[in-house]
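With one protein chain withheld, the remaining protein chains of the complex are depicted in position.
Chain nomenclature is as follows: A, B and C, assigned in order of appearance, with residue numbering initiated at 1 for each chain independently.
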Amino acid sequence: MTQQLLNAIFIGSIYALFAVGYTLVFGVLDVLNLAHSAVFMLGAVITYSLVAIHGLPFIVAAVVAVFICGLLGLLIEFVALRPLRRRNAPPISALISTIGLALIFVAIVEQATPGTLFSWLWQDGANSVRFPSGAVPDPTYHIAGVTLEGTKLGILVTSILLMLVLGYVIRYTQVGRALRAVAENRRAATLLGIDVDRIFASTLFVSSALGGLAGLLFGLALSDISPYIGRDQVELKGLAVIVLGGMGSIPGAVVGGYLLGLIEVVAFVRFGSNVEAGVAFAALFLMLVVRPQGLFGARLKERL
Amino acid sequence: MDFFILLFTDPVRFYNSHELLIAQIGVNAILAISLFVTFYSGQLTLANAGFMAVGAYTTVIMSLYLPLPLPVDILTGTLLAGAVGFLVGLPVLRLRGIFLAIATIGFVEALRLGVILNVPITGEGQGLKNPGADPLGGIVPILVSLPIIAYLVWRLTRAKLGHAWAAIREDELAASSNGINVALYKMLAFVIGALLAGYAGALETHINFFVDPTEYSVTRAIQILTFAVAGGTTNVLGPIVGALFLTSLPEIIRQASAYRDVVNGVILILVIIFRPQGIVAGGGFAIHRPHWWPVNWRLGGRTASTG
Amino acid sequence: MKNRLQGITVAVALVLAACGSASTGGTTSSSSSYQGKTINLGAILSLTGAGGVYGPSSKKGMDLAVETINNSGGVNGAKLALDTEDDASDKAQSAQVAQRLIQQGQLLALLGPTLSNSAVAVHPLAESFKIPILAVSTTGIHIVPDCNYPKTDPCKYVFRDSLGEESAIPANIKIYSEKAHPKTGVLLVANDDKFSSDGGKIVQATVAQYGIQLLDTVQFSKTTADFAPPVTRAVQKNPDVIFITSLGGIPAKIMIEARKQGFTGQFLGGNGFNTAVVSKQAGAAGKGAQSGSGWYINNTFPSNASFVKAYRDKYGSDPDQFAAQGYAGILILADSAKRANLTFSDTAGDRTRLRDAMEKVNIDTPLGRFQFTSTHDVKQTIWVIQMDGAGGFNLVISVSPS
Partner (left out) sequence: MGALLQLAEVRRHFGGVQAVDGVSLEIESGTIFGLIGPNGAGKTTLVNLVTGYIPAQSGSIRLGGDGGAAELARRRPDVIARMGVARTFQTLRLYRNLTAFDNVLVGMHARRKHDTLQQIAPLPAFQHEPRARLAKASALLERVGLKPDEYGMRRAGTLSYGDQRRLEVARALAIEPRLLILDEPAAGMNPVEKDKVRDLIRQLNADGLTILLIDHDMRLVMGVCNRIAVLNFGRKIADGSPAEVSADPEVITAYLGRQAEKSGAHVPGAGATTIATADRHGSRAGAAAKPSGRMLEVSNLEVAYGAIRAVREVSFGIDEGEIIALIGANGAGKTTILNTLSGILRPRAGSARFLDIDLTVTSPDRIVRHGLVQVPEGREVLARLTVRENLELGAWVRRDRQAVHREIDALSSRFPILGRRRDLPAGQLSGGEQQILAIARGLLAKPKLLLLDEPSLGLAPQMVDAVFDVIRQIHEEGTTILLVEQNALRALEVADRAYVVETGRILLSGTGAELRRDPAVQKAYLGG
């Protein structure tokens, strides 16, 4: 059971890290960025290719990848979100345009094999790979019958640190205040001289950078990097997480992440494995029915 | 392109060699309509994939275990889907916009991963073969019912029912001030949508031989949404065109085979940006020019309400 | 360039050998000349989407075979033409593509589709159109001959050259238990795709007869992010064997996690293990993981050696099981066509003739000596292999067909 609880915490921190970026965009822009999972995937893929194909040391590769993912965030803002915002299209159309981007990102990686257009980015097509052994040290400790994996501990620490930093920025810095101001009332924010569009762009940058980071940590700790890790493994779980925590709430996303990890593992241990996959969504459904604003409920406004 | 060449030079052969595609278009069109109905009443739901599953599985299971005529199986599947729709609607219809959408996603996945994969009678992960399947005959009921359904829905939107839906979509508060029982009419839309989705699901099992859980995932739900939104949700023609367009797209752009999904995505984005109201919508064939930079600086719709 | 030519000539020699052997294989068909004709084949493969892990390999194998045969004078002078279509790993599209190919009218046979789910939709279609279809990668149950399952009438036009899990898994378990006499095992199975849960059922059905007690069956979803929980549960039962029936990267992820958690026992599995990618991903953790395979890359008999060489020359990378089975698929069809006295005028008739000829196939392929059973399933040597911990495989033993 201890082992399983540890497992829960590790999964939780990955969920949380993914969801933080997800929820940030929703909180500030009122749109669900369905390309977030694709950026998550690219975070892992880019890091991998920099290490395995271009032979950079892992840390360098990671930093570069995270930055690139941030830029992808800007791409999302400029291609999929801003044009729609300009003409007051309903948030649902942003849903579709981000789906479109996600499709493109995944397809590009999925089709990249040696000798193709994108072989510099990825060479294993739809296959799933892991970082070359030795690229990163991955010690494993066995203490009192429990297994502690270095990489996972790494993730745990990183994600907690990051969330603290992010939390601090948002709560105590001028930029953070501006962010919350825009989230609450774009008009008022504008009248204070805040360039709302710039805030949106930087939100996308940060959110996507976080998403990318989450992705590469995922690939590292679970030795699984493929075009589908975003879409299949975390996208919907991430949704469940931000709903549990309260859509748009950063602490909500963090708590929600760990909560979901716990729920899943408990369900797995108590009621057997086959229920585990469904439980996240049952939880999501119930939470919305019982308490739509989630645990750390922000206000609910109509969004359609 | 040879897709069109064949279509125009030799329609008969085109039909013979694309019957399944056409059938699939029909099914998808019905699904898109089922989403359109709820959308028309101002609700964004993704539950259709789940209702589909109910319809499909019920039909197949019945034809496996009960010696009843096929229509009975299909009818039962459809009605059951409607019933499930009602039960799901009770709790979720309080929710609005994206929240309703997400709740319904929860329903779909919980149904798929939680129920279908754990109830032996559904064949779990292995899925179920449909003995009654007849890919070439299966197209008939589809092609027959699509126009009927389209017509019915079109007339509904013209009837008192439709006016109430439109009113609720436009402004729930004003609607109730006109004596419209908002909750009731929302539920009606939701259930009708469920019935249609269930029916489509039931029909689909007869053009492919096999039902398995993977088909009734959120991916499918979102696909249905894109049919409707890309096609346009101002009138019932939109979803049909959307389904037609997006379903045949993979066949049309086979040339781009490897990067088909890229093309898919690009087209999706282009449509949503240049035709925000969908392919079929008011404003004829006007193309919306996006103002890439703040020529006409606006903040949301919010400003227009001040003054 | 030079050695590439060699590769091809060897392969050619092979094909001829194959035909020779075929005629010794009992058929008395005089090989009539097809000079200037074309034998059109169609393949439905998953080049994009989830099946993209397998489809492309199959395609490479087939293309290589077609090229080789055509470069060596074709089939009684007739050229082979292969039309490969992607089904995007989607069942519905798979059936649509199949119908289009069939209705184009001049195809004599189809290969594929890649995924079991699609096969279930496509095969009955081919059957009802009376066109031979050869599955080259599907290993689930109810593929042949009962493509109409649960209807009992056998499918006459459906064949496969990919070793089914029904043969591979039991053979593998048999070999291992005869060697190591494991007492206990735990099954880890993905419950949301046909291939995996088929495999699971087979394992459950097999273990008993070798006195292995299945302590637990842990199901999981393909969408599981972290396999620590299922693995923990399995490892804590500390079984002698962990059976894994799943696809893609999952087996590797499980092995890695299990080793981290201190599992020292044996991994047994099926076709899910048999690609170099999996072995590579599993790395050291996978060392010794054992499975039954339809093909083994290091087999030295000429029909395989030359295939592997030609493949490396053409694509600059190692072939995998799916490439081999795709390649074999073309050889099989070519050989059958050779003996089928095709008319090239009456397509329906030719399709049936081809079908009849296929039933009598008996040739050397990269998979080994190949025949069809009376139920159109694979009759070949099963190669029991182990991951070598460095992205490759070692042969444990070969089990010749009963």
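As a working rule, contacts are C-beta pairs under 8 Å (C-beta built on N, C-alpha and C of every residue); 3 or more make two chains touch, one makes a residue touch a chain.
Since the structure is predicted, the reported quantities are computational estimates derived from the model, not experimental observations.
Trainee: Just to confirm, in the complete assembly, which displayed chains does the hidden chain contact?
Mentor: A, B
Trainee: Of the residues B:7, B:115, B:166 or B:267, which one touches the chain left out of the display?
Mentor: B:166
Trainee: For review purposes, identify every residue of subunit A that touches the missing chain, sorted by number.
Mentor: Against the missing chain, subunit A presents residues 174, 177-178, 180-181, 184-185, 187-196, 298-299.
Trainee: Across the whole complex, list the residues on subunit B that are touched by the chain not included here.
Mentor: Residues of subunit B in touch with the missing chain: 151-152, 155-156, 158-161, 163-164, 166-167, 170-171, 173-182, 294, 296-299, 303-307.
In the analysis below, only the chains that are shown with their structure count from here on.
Trainee: Could you state the distance in Å from the CA-based centre of subunit A to that of subunit B?
Mentor: 29
Trainee: What residues in subunit C touch two or more of the other chains?
Mentor: Residue numbers touching two or more other chains: 48, 191-192, 221, 223.
Trainee: For subunit A, give me the residues that contact two or more of the other chains.
Mentor: Within subunit A, residues 107, 110-111, 236, 274, 277 contact more than one other chain.
Trainee: Going by the contact rule at the top, pick out the subunit A residues touching subunit B in the complex.
Mentor: By the definition above, subunit A touches subunit B via 32, 79-80, 82-89, 91-93, 95-97, 99-104, 106-108, 110-111, 116, 186-187, 190, 196-197, 236, 239-240, 243, 247, 274-275, 277-282, 284-285, 288-289, 292, 300, 302-304.
Trainee: Contact residues on subunit C for subunit A in the complex?
Mentor: For this pair, the touching residues of subunit C are 48-53, 56, 191-192, 218-230, 232-233, 236, 248-249, 252-253, 256, 260-262, 277, 280-281, 283-284, 316-317.
Trainee: Mind listing the subunit B positions that touch subunit A in their complex?
Mentor: Those in contact with subunit A are residues 42-44, 91-92, 94-99, 101-103, 105-110, 112-115, 117-118, 218, 222, 225-226, 229-230, 258-262, 264-269, 272-273, 276, 288, 290-292, 294, 296, 298-303, 306.
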